[in-house]
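What follows is a structure written as structure tokens; I'll ask about it next.
Other chains dropped; remaining ones untouched in position.
Labels for the chains are A, B and C, by order of writing; each one numbers its residues from 1.
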């Protein structure tokens, strides 16, 4: 039996395969590098090591949450409730922490985040409600509960040991930097190499095909929302430790920024396409831009114009790269 | 092992979708090492039965037992656990994933330690599975499924389902997207499975395949079993009569009205398609059907897409309806009087979320529509098309996505006929269409041609090409290698050209 | 010079007379409950109302003019006797005043002010003067530390608001007069500590020799302190007061803060509403002093701050 089209088969080297897989990510990385170069030319202090640390600390919260958002978007969903979950989880943990101690307090934070995410996931996957509506409702509820429970006040009499999460070092490296790096590596491996990770892509790409292939679609659809809830709580735990206070008024705008990072990183809101590497670049693109505008002293009123323009230019660049490739 | 217990037995199967009764109490069984062909018109309920037996859909009523034990499947996984695997009629691959991943996505062997994906656990196994099926049609296990041709995707689907260790394989129109060569391999594979003691249910509209592999033929019509036949003692006519509920009047070969063609409607001159270096030149004239034959991957689809303006051409000229030069968009083609029924219905033809009505009126509106719709006229036109093409529907306001495959194809055809084209381009037009509808379709095309329409038809179904075409263009590797007249064209001659070129 | 004018002028809790409005139903329409200042003001209103056995319903305008008008309409439908309004800005108040006067409901404006329209009374503070005090404190502290020239930064509240412009202007006067340079202001958008922390980091990255920072709201004060992390410079002076800010002044981390007295403003606002409902005359403008809390006077006026600036 002769292979009729065998001659068309192109052997795939590891490198060309990598490029083909991460083309958009590479384009965005290019945009990020260009931005960094421009900022450095305008203000050389941008490159200072203390500023690099600043940037890292500034992208940390949204960066961690964006990992979860990536998973959700990969399934074809969306999570608008990240800010509200972040707020309610730290408030609940913060309320018990003074009396129950750091360990219990932090456990409550993580648990509340996880539970809120689970509720999102269950409503989406099993009750089959639109993710946009479920998480919009959850955002409204959690943000409101954060106010109600804290009576709108910041909680600041936190135990000293709580400072570790935001300020502690392990072997000379900030604890949260380690968390950040480990989470990204773990998420990347999870998505590219593990069975549930691959199922998440399959579900996002074609849920009906995934179901018919024998994947328990609903089950695997819950995971991303639950993980996102947990990560919201974790990120905000670190942040409130770093700030030394728990603010019920936190989290507004988290949803749009994290989704923007995911989309800038090459993901499709229809699901099935994207990577945490892309998200990481997206988060840094936004973070570096905001930091840079502040450093070079761009007028506050104009910052939005600059931010919006660069975001659009970045995707135009990606678009050009894509067209060229054809 | 008791011989008289069938491998799988289903009785009293009922299934309704809203007001539509897909199955009205069907009894079905299949023994070990048996190949049963499941045939019937579009919408007869074949896919529904297959899906129920494979756990892809739940039945309303009825019982299924495997090896004499009652079972109830809630998912394809349940069915697989009981040894039942299926190739569904609709594509169910993940386009963004590689072939290897698609093949081993849900297989335990696809992962080391149950969850860890490695090259070894997927790519190597995939190469082996492809080789074992003797279906190595240039499919790279590491290629993305979205980069494959429709035929290659279908092969991946087949390999995916057939390489599992199941007792019963259900194949729903596996050959619809395949060329002759691939179909032959498939039939070989089915025979090997049977020899191995496995059972196969094959759903197909191609009766030659039925006679080639089936031990028994099971006919469905309007959701009711219409008898079982032994291929050795049943004529095609008898079978067709059982399927459509009446005798078909004529052989399609005779149905064709041959006439002297008029002026050229389409002139293609030195057209170079992207990714190819060959120049293609030919004409299609009023009142004739030009067939395009070739193997899967010979570039037929690319050629007609370039003519229609769906893909940009590199160079050359197309003369059509007063326009000269390359056609730059489908709209330009439609305005110049062309229509194109695409080969990939689900992706390129049908709007599954829109109603049947809204699907059918689209091209008409694009070509002639004023700002405001004339709803009375459109309603009447749509009703006319639905009647003419015998589209089996509950109402034209229902979503097109719920129709059976064949009826979906008719909706796409109706859309194009409503735009009153001078040149009708067909790419695998009867893919998934039942014998009755196919005969009607041929008659419709013949009528249109008799009235002066020009038809350019790509088809992998040799009998169809031979029966309908006034002339046959044979393609190989992106080039038109020869043109045969109706008299010259035989299956052997066409194949000889494709083979010569493929070997070269 | 070092001014402690606020400290004694407004004295301790004024006697609040809440006689004749028992059972009255008053709406407090606030521009944003997410801002501590407005919550304190609301606490002042509710305390006074509780003393008078009256009902208060709080409506949150969420910084939106439309939502504010909607709240007014809904409060009127619900049949309130009076409205206390903290407008989103001066331009948006007239629409509320019109709706209320059409329904015959009296309005007391608590802070911000209005461009036009009829109202019973306006409770206000002088942001320019208060910020000037903070600016003078910073100049004094810088000079004491031996810095005669250099850069000073501002983390502002929204400069779209009059009070924001007033604070920036009031602060800049004495600071620029003393020869310091003010670098471009960074404007808060979500008023969180994280945001201000990031701003301060960025300010310091761009201006490593920054001598001082003026923070125009409490979260900014705390965010700045977190970023500075105990360093000698920049020296921080703030606006507004929270328990955190008070503690920071006591610890010497913040040189001074100009504080409005929102709890007191709320009490005054309710008293005015109550008096009006009771048929008494009410002043068209009631000024509530600001207090400048410094490392020197903090222990002396701590109790007052706790009662009139924020109340737990």
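Following the convention adopted for this analysis, a residue touches a chain if its C-beta (ideal position, glycine included) is under 8 Å from a C-beta of that chain, and two chains touch if they have at least 3 such contacts.
Values in this document were obtained by computation on a predicted structure and should not be read as measured data.
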item: Total chain copies in the file, per protein type; value: A x2, B x1, C x1
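One rule holds in what follows: only the chains that are shown with their structure count from here on.
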item: Chain centre separation (subunit A, subunit B; CA means) in Å; value: 43
item: Computed distance of Cα centres, subunit C from subunit A, in Å; value: 35
item: Partner subunit C, residues of subunit A touching it in the complex; value: 43, 45-46, 48, 50-51, 54, 57-58, 61, 147, 152-154, 156, 239, 242-245, 247, 249-250, 252-253, 290-291, 294-301
item: Subunit A contact footprint on subunit C (complex, rising order); value: 33-34, 36, 39, 156, 159, 183-187, 190-194, 197-199, 201-206, 208, 219, 222-223, 226, 242-244
item: Residues of subunit B touching subunit A in the complex; value: 56, 75-77, 80, 88, 91-97, 101, 105-106, 110-111, 114-118, 134, 136-138, 140, 142-143, 149, 152, 179, 181, 185, 295-297, 502-503
